[in-house]
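The complex appears here without one of its protein chains, the remainder shown in place.
The chains carry the letters A and B, assigned in the order they are written, with residues numbered from 1 in each.
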Amino acid sequence: MKISEVLLRIEEVTKRFGGLVAVDKFDGYMRTGELLGLIGPNGAGKTTLFNVITGMYIPDEGRILFQNIDITRKPPHEITRYGIARTFQNIRLFSDLTVLENVMVSQHLRLRNWLWLFRSILKTPGALKMERQMKIKGLKLLENVGLSDFAYEKASSLPYGLQRRLEIARALATRPKLLLLDEPAAGMNPQETLELMDFIRKIRDTFELSILVIEHDMKVIMGICERIYVLDYGKIIAEGTPEQIQKDPAVIKAYLGEEVVL
Amino acid sequence: MNVQTFLQHFINALSLGGIYALIAIGYTMVYGILRLINFAHGDVFTYGIYFAFYAVVAFFFPWWMAFIFSIFVTALLGAAIERVAYRPLRNAPRISALITAIGVSFFLENFAIVAFGGRAKSFNPQTGIYPTTFLKMLRFGNIRVPLLTFLTLGVVALVLIILLWIVYHTKVGMAMRAISKDITATRLMGVNADRIVSFTFMIGSGLAAVGGILWAMKYPQIYPFTGMIPGLKAFIAAVVGGIGSIQGAMIGGFTLGVAEIMIVAFFPSWAGYKDAFAYAILLVMLLFRPTGILGVEVPEKV
Partner (left out) sequence: MQRKTLSTKTQFFLTLFLVLGIWFLLFLAKNNASEYVILILNLIAINVIFATTLTFINGITGIFSLGHAGFIAIGAYVSSLLTLPIEQKEMSFLIKPLIYPLNKVEMSFFPACIIAGLVSALFGYIVAAPSLRLIGDYLAIATLGLGETIRIIANNTWSITNGALGLKAIPPYTNLWWTWGWAFVTVLVIASLVKSSYGRALKAIREDSLAAKAMGINVFSHQVMSFVLGSFFAGIGGALWAHLITTIDPKSFMFVKTFEILIMTVLGGLGSISGAIIGAAIYTVGLEFLRVLEAPFSIGSITFPGIPGMRMVVLSLLLILLMLFWRRGIMGRRELSWDGLYNLLRRIRFSSRGDRA
């Protein structure tokens, strides 16, 4: 897989909420196959940037280009169809549905026109075949992420760590090219965190993804990311490899305050 | 139409708006603290009227005593409803509480049919409910306005002033405002949230009783469903003004009252649709400014 072309281009994006500037002229890019990190103190604008990319918010200024297509003003479900999927900081699973149903829902976007509605009601051979395929693909995905045993359990009954994994699996089921992970390691102990890091690397290779990660856990970010953007008060204050970022004075100041000596 | 007719209609409209405002405040306060649409509020309004009626007719209270009695008993009714039907569902999904509120509303309406009879009762001086002087027509030049209208306006103004004083200049009021922002945090501050919620219901229901009595003096035929339509309109008024905001409820109430009377004044052929105006205004509001005139936008955290 060529780690070269620019997959995502964020051009001078600004997002304001009343008087507050959540994202301030963010200008950046992501290459195909990259594992990119986005860090910054709480309230720096990281999740807001995710929301802008995925269409939940429309930026006040700037553009977002995905595979050279302008997706700035497109609605969230269309952006997902273009190939961008995300997880949420607070897990937003479909609680009352089973684990398998959660990953099958993500495949619904394959039914591109309303003809499928009639086929589904009438249970035509085509519709039955599609349903079978969705189930098979869903089960296979669950196997890939290690959740097969829980396929028929309600999503809300899973322990926290597995719920986080299901969040990711559900996003993967939309067959994205770009995956946005919002604090995937939140609430995990060191062992789980290590497993998560392996997991992220593995899915990047298995599913040929590009991944953008928001994280507070520095071990995760420094451990898996090839490049990192650092945000503070909505502005980029640093960009570079993990080694570069760790030594950057602006970053240290933002996280720890001015008085800390290197 | 000439100036006199306009003024006549307008004063009438203000008094109707005032009554809507009183009821709307009850809705908005409850929604503010519990995020619940108290469907039963319109029926509490109806019961306020019935309590006043029976206080005179069955207990032979003089009118002023009957009215005060009604306000207190209705307040207790409101608190009782909260205690029995809403408090157990405080942590349940909102839809459940909404359905329960609908159930309480229907219960009150049908219980009224059984207890008070479905036939209309007359709430007017002929039955001795209140002095005839209230109906006296006052004249200002060519304008004729019943004394009642001014009384209504006066009572509404007085009540609103007292209410605003309570909400903004007492500890209880501060607790109410705090709960509407964050009930858990308020509890952690040592406030007995349950008691404040009860108090809020009592105030709202008391106001509804005042509004009910004023209404019944204006439209003397009362029956179990009297409160349904004004109740719905008052809720719409609360939404239009900005649900959760007391001043919003006042503005909304007056707006709706004025709209209702003035539109029919200018377009008499639309009289049959006057109940639909409120819904039309509601729809327009919800489409263009769902938080209402004074409402505060609370963006969903993604």
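Methods note: a contact is a pair of C-beta atoms (placed from the backbone, for glycine too) under 8 Å apart; a residue touches a chain by one contact, two chains touch by 3 or more.
Fair warning: this is a prediction, and the values are worked out from it, not measured in the lab.
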| item | value |
| --- | --- |
| Omitted chain's touching partners, listed by label | A, B |
| Touching the absent chain when the full complex is considered, from B:V191, B:L232, B:I246 or B:A259 | B:L232 |
| Which residue of A:S106, A:Q163 or A:S210 touches the chain not shown here | A:S106 |
| Sole contact to the chain not displayed, among A:R9, A:K25, A:R63 or A:R81 | A:R81 |
| Positions on chain B contacted by the hidden chain, ascending | 31, 35, 37, 85, 88-89, 92, 94-100, 102-107, 109-111, 113-114, 118, 232, 235-236, 239, 272-273, 275-276, 278-280, 282-283, 286-287, 290, 300, 302 |
| In chain A, positions touching the absent partner | 54, 56, 75-77, 80-81, 85-86, 88, 92-97, 101, 104-109, 111, 116-117, 120-123, 127, 130-131, 134, 170-171, 173-174 |
